[in-house]
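Every protein chain but one is kept in place in this view of the complex.
Coming up: chain A.
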Amino acid sequence: MGLPFSFQDDFGRNGAPMAKTLGPVKRKFSPWTDPSAVPFIRFENITKRFGNFTAVDNLTLDIYEREFFSLLGPSGCGKTTLMRMLAGFDEPTEGRILLQGKDISGVPPYRRPTNMMFQSYALFPHMTVEKNIAFGLEQDKLPKGEITARVEEMLKLVKLEQFAKRKPNQLSGGQRQRVALARSLAKRPKVLLLDEPLGALDKKLREETQFELMDIQHTLGLTFLIVTHDQEEAMTVSDRIAVMERGVIVQVATPAEIYEAPNSRYVADFIGDINIVDGTVKKTDSALGAPGAVTIDCGGLTFAAEQECQAVVGDNVAYAVRPEKVRISPEQPADTSVNAVNGEVWDIGYLGDFSVFIVKLDDGRVMRAAQANVSRLVDRPITFGDRVWLSWPLDAGLVLTR
């Protein structure tokens, strides 16, 4: 008794049930690996030009039913244009968009079974929260009773029951975001489009809302397409992510694959923190396309990675390794012939959960290693100016051919 922590209430005293109940446990979901699965949305050779500028360039993409799909990329990469074409605000210059197998080109936005949550929320300032949520339902000429019931259900879903009579300018940012979500969900769209939905929220609220979004998507069984430039957000919420650059998709994969097996320098660099060095292939242990070790010469240092070989000896490639996979130690590792470098601690970034060590190698190059702060030591054993060894296993490294 008398513990000063609040989790006591959540877990309950004397074996009482947890205060917060969660839905059914999520199952593994991967229709994209099933060759017989029919895509729910299909972008087919889509090109969109605005004058001389090509926003989307001959892009093909399949999205499956009930998927939480992210379009991720820097601003101007064409992700918002792609979403707006699905909503019907822009028409593709070339190619077509299929929704459940039907071409939706030329269908105006007010007849499409998609709804969008806008980046600015676009709440109607002259209507109450209630009226905002009811707006879409009124357009469908649903009976009054049904509209009221649906609005109540939505208000409950986003926990805003007591704010029904408020106008949008009487709400905080987080509340507005929920109203926008409720309004776009009210019509039970086949696809919900979310344009940078959490961009205007502060970090803590954003993280909470990410999990709420996932819950709502899972409970309602809808297909969500989200546009974001925030890689953490995309990683957290998505089933799959499409990383875009200048109108084309660079990689489509699950968050784990994108992070652990990026297919290019661009993706590796865009997602998370990574050390990347240029080098040439010195030796391959297996034939092209087969798994095996690839050894790279990076200006005198020898790095190797265990992966499917995509290069031949002499190719110019990049070698990459994530900082958290690099071990930092004052002692020399047993094998220093490969994936081991020696240097001096140049800077330390203390992030609370992690510390990032920036190590200056003897040839002047810089590598980063991250270490989880598992103990509550305030004084770290490794500090500025220390000589250290960085090492990592074969399967931690990556050889990037493009």
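Definition applied: a contact is a pair of C-beta atoms (placed from the backbone, for glycine too) under 8 Å apart; a residue touches a chain by one contact, two chains touch by 3 or more; residues count from 1.
Just so we're on the same page, contacts and distances are computed from a predicted model.
From the set "Nitrite/sulfite reductase", "Molybdopterin oxidoreductase family protein", "Putrescine transport system permease protein" or "Deferrochelatase", the protein name that UniProt assigns to the chain left out of the figure is "Putrescine transport system permease protein". The omitted chain makes contact with just one of the residues A:30, A:45 or A:172: A:172. Remark: the omitted chain is touched by one listed residue; of A:120, A:219, A:286 or A:373 this is A:120.
Residue-wise, the contact with the chain that is not shown comes from A:139, picked out of A:30, A:60, A:139 or A:336.
Although one chain is not drawn, its touching partners on chain A can still be listed: residues 87-89, 108-112, 114-116, 118-120, 122, 124-126, 135-136, 139-140, 167, 169-175, 178, 183-184, 187, 205.
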